[in-house]
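Here the complex is missing a single protein chain, while all its other protein chains stay put.
Take a look at chain A:
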(Lines give C-alpha, C1' and ligand atoms only; values in the text may rest on other atoms or scores of the structure.)
Protein backbone atom coordinates (compact mmCIF):
# COMPACT_ATOMS: atom_id res chain seq x y z
CA UNK A 1 0.00 0.00 0.00
CA UNK A 2 1.27 3.45 -0.83
CA UNK A 3 2.52 5.45 2.10
CA UNK A 4 0.01 7.76 3.68
CA UNK A 5 0.39 11.41 2.66
CA UNK A 6 0.23 13.46 5.82
CA UNK A 7 -0.95 17.02 5.37
CA UNK A 8 1.53 19.76 6.22
CA UNK A 9 -0.37 20.51 9.41
CA UNK A 10 0.81 17.16 10.78
CA UNK A 11 4.32 18.64 11.09
CA UNK A 12 3.02 21.94 12.50
CA UNK A 13 3.50 21.65 16.26
CA UNK A 14 0.53 23.80 17.43
CA UNK A 15 -1.77 21.59 15.36
CA UNK A 16 -1.68 19.18 18.31
CA UNK A 17 -2.83 21.79 20.83
CA UNK A 18 -6.45 22.88 20.92
CA UNK A 19 -6.53 26.45 19.63
CA UNK A 20 -8.06 29.21 21.69
CA UNK A 21 -9.12 31.49 18.87
CA UNK A 22 -12.60 30.61 17.64
CA UNK A 23 -12.06 30.59 13.91
CA UNK A 24 -8.67 29.00 14.19
CA UNK A 25 -10.15 26.23 16.33
CA UNK A 26 -12.92 25.57 13.80
CA UNK A 27 -10.34 25.36 11.05
CA UNK A 28 -8.20 23.06 13.18
CA UNK A 29 -11.07 20.68 13.94
CA UNK A 30 -12.04 20.61 10.30
CA UNK A 31 -8.55 19.71 9.14
CA UNK A 32 -8.27 17.06 11.85
CA UNK A 33 -11.63 15.57 10.90
CA UNK A 34 -10.60 15.32 7.26
CA UNK A 35 -7.32 13.79 8.33
CA UNK A 36 -9.09 11.20 10.53
CA UNK A 37 -11.30 10.10 7.67
CA UNK A 38 -8.47 9.97 5.14
CA UNK A 39 -6.23 8.06 7.50
CA UNK A 40 -8.85 5.48 8.45
CA UNK A 41 -9.76 5.01 4.82
CA UNK A 42 -6.11 4.52 3.96
CA UNK A 43 -5.61 1.92 6.69
CA UNK A 44 -9.01 0.39 6.03
CA UNK A 45 -10.28 0.92 9.58
CA UNK A 46 -13.71 1.76 10.90
CA UNK A 47 -13.01 1.72 14.62
CA UNK A 48 -11.08 4.16 16.76
CA UNK A 49 -10.29 3.89 20.46
CA UNK A 50 -9.43 7.11 22.21
CA UNK A 51 -6.91 5.30 24.36
CA UNK A 52 -5.01 3.93 21.42
CA UNK A 53 -2.26 6.41 22.19
CA UNK A 54 0.40 5.01 19.88
CA UNK A 55 -1.58 5.31 16.71
CA UNK A 56 0.46 7.53 14.32
CA UNK A 57 -2.73 9.48 13.78
CA UNK A 58 -2.65 10.60 17.39
CA UNK A 59 1.01 11.49 17.65
CA UNK A 60 3.88 12.65 15.51
CA UNK A 61 7.07 11.32 17.06
CA UNK A 62 9.33 13.36 14.81
CA UNK A 63 8.14 16.61 16.35
CA UNK A 64 7.23 15.07 19.73
CA UNK A 65 3.64 16.20 19.68
CA UNK A 66 0.55 14.21 20.53
CA UNK A 67 -3.18 14.70 20.75
CA UNK A 68 -4.69 14.73 24.21
CA UNK A 69 -7.67 12.42 24.79
CA UNK A 70 -9.83 15.52 25.22
CA UNK A 71 -8.84 16.80 21.82
CA UNK A 72 -9.40 13.39 20.20
CA UNK A 73 -12.87 13.35 21.74
CA UNK A 74 -13.55 16.84 20.37
CA UNK A 75 -12.51 15.76 16.89
CA UNK A 76 -14.69 12.66 17.05
CA UNK A 77 -17.62 14.74 18.23
CA UNK A 78 -17.01 17.06 15.31
CA UNK A 79 -17.12 14.03 13.03
CA UNK A 80 -20.30 12.93 14.74
CA UNK A 81 -21.89 16.29 14.01
CA UNK A 82 -21.31 15.78 10.30
CA UNK A 83 -22.60 12.22 10.40
CA UNK A 84 -19.21 10.59 10.09
CA UNK A 85 -18.89 8.94 13.49
CA UNK A 86 -20.85 7.45 16.36
CA UNK A 87 -19.75 6.39 19.84
CA UNK A 88 -20.03 2.70 20.62
CA UNK A 89 -20.02 2.91 24.43
CA UNK A 90 -21.50 5.17 27.04
CA UNK A 91 -18.12 6.54 28.09
CA UNK A 92 -17.46 7.56 24.51
CA UNK A 93 -14.12 5.78 24.40
CA UNK A 94 -14.71 3.53 21.41
CA UNK A 95 -15.94 5.03 18.20
CA UNK A 96 -17.20 3.87 14.88
CA UNK A 97 -16.05 6.18 12.11
CA UNK A 98 -17.62 6.26 8.65
CA UNK A 99 -15.61 7.39 5.65
CA UNK A 100 -18.91 8.34 4.08
CA UNK A 101 -22.05 9.20 6.01
CA UNK A 102 -24.59 6.42 6.46
CA UNK A 103 -26.88 8.22 4.08
CA UNK A 104 -24.20 8.38 1.42
CA UNK A 105 -23.44 4.69 1.86
CA UNK A 106 -27.12 3.82 1.58
CA UNK A 107 -27.52 5.87 -1.60
CA UNK A 108 -24.39 4.41 -3.16
CA UNK A 109 -25.56 0.86 -2.53
CA UNK A 110 -29.06 1.65 -3.72
CA UNK A 111 -27.78 3.26 -6.93
CA UNK A 112 -25.63 0.23 -7.61
CA UNK A 113 -28.56 -2.12 -7.09
CA UNK A 114 -30.65 -0.04 -9.49
CA UNK A 115 -27.94 0.09 -12.12
CA UNK A 116 -27.31 -3.63 -12.03
CA UNK A 117 -30.99 -4.49 -11.96
CA UNK A 118 -30.92 -6.40 -8.71
CA UNK A 119 -34.09 -4.95 -7.27
CA UNK A 120 -36.40 -7.53 -5.76
CA UNK A 121 -33.64 -10.06 -5.39
CA UNK A 122 -31.90 -10.87 -2.15
CA UNK A 123 -28.23 -10.05 -1.53
CA UNK A 124 -26.09 -10.88 1.43
CA UNK A 125 -24.22 -8.11 3.17
CA UNK A 126 -21.00 -9.89 2.33
CA UNK A 127 -21.81 -9.68 -1.37
CA UNK A 128 -22.34 -5.96 -1.14
CA UNK A 129 -19.32 -5.15 0.98
CA UNK A 130 -16.78 -7.63 -0.32
CA UNK A 131 -18.28 -9.23 -3.41
CA UNK A 132 -16.27 -9.30 -6.61
CA UNK A 133 -18.72 -7.15 -8.49
CA UNK A 134 -18.29 -4.16 -6.18
CA UNK A 135 -14.49 -3.90 -6.07
CA UNK A 136 -14.49 -0.72 -8.14
CA UNK A 137 -17.11 0.98 -6.02
CA UNK A 138 -16.60 3.39 -3.15
CA UNK A 139 -18.49 1.30 -0.65
CA UNK A 140 -16.41 -1.81 -1.31
CA UNK A 141 -14.69 -2.96 1.85
CA UNK A 142 -17.17 -1.24 4.12
CA UNK A 143 -17.43 -2.62 7.62
CA UNK A 144 -20.49 -4.87 7.85
CA UNK A 145 -21.69 -3.21 11.03
CA UNK A 146 -21.54 0.15 9.27
CA UNK A 147 -23.26 -1.24 6.19
CA UNK A 148 -26.01 -2.67 8.37
CA UNK A 149 -26.65 0.76 9.88
CA UNK A 150 -26.78 2.33 6.43
CA UNK A 151 -29.23 -0.31 5.23
CA UNK A 152 -31.44 0.16 8.27
CA UNK A 153 -31.67 3.82 7.27
CA UNK A 154 -32.73 2.75 3.76
CA UNK A 155 -35.23 0.37 5.31
CA UNK A 156 -36.82 3.27 7.19
CA UNK A 157 -37.31 4.99 3.86
CA UNK A 158 -38.94 1.89 2.51
CA UNK A 159 -36.26 1.24 -0.05
CA UNK A 160 -35.24 -2.19 1.20
CA UNK A 161 -35.98 -4.85 3.76
CA UNK A 162 -33.48 -6.58 5.97
CA UNK A 163 -33.83 -10.28 6.55
CA UNK A 164 -32.03 -12.31 9.17
CA UNK A 165 -30.67 -15.64 8.05
CA UNK A 166 -28.73 -17.89 10.41
CA UNK A 167 -27.36 -14.96 12.36
CA UNK A 168 -26.19 -13.13 9.25
CA UNK A 169 -28.11 -10.61 7.27
CA UNK A 170 -29.59 -10.50 3.84
CA UNK A 171 -31.29 -7.62 2.17
CA UNK A 172 -33.94 -7.21 -0.45
CA UNK A 173 -34.19 -3.95 -2.36
CA UNK A 174 -37.33 -2.48 -3.82
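The criterion applied here is as follows: contacts are C-beta pairs under 8 Å (C-beta built on N, C-alpha and C of every residue); 3 or more make two chains touch, one makes a residue touch a chain; residues count from 1.
Everything that follows uses one rule, which is that contacts and distances are computed from a predicted model.
Per its UniProt record, the hidden chain corresponds to "Vacuolar-sorting protein SNF8" from the list "Translation initiation factor eIF2B subunit beta", "Vacuolar-sorting protein SNF8", "DNA-directed RNA polymerases I and III subunit RPAC2" or "Mini-chromosome maintenance complex-binding protein".
Seen across the whole complex, the unshown chain contacts chain A at 7-8, 11-17, 19-24, 27-28, 64-66.
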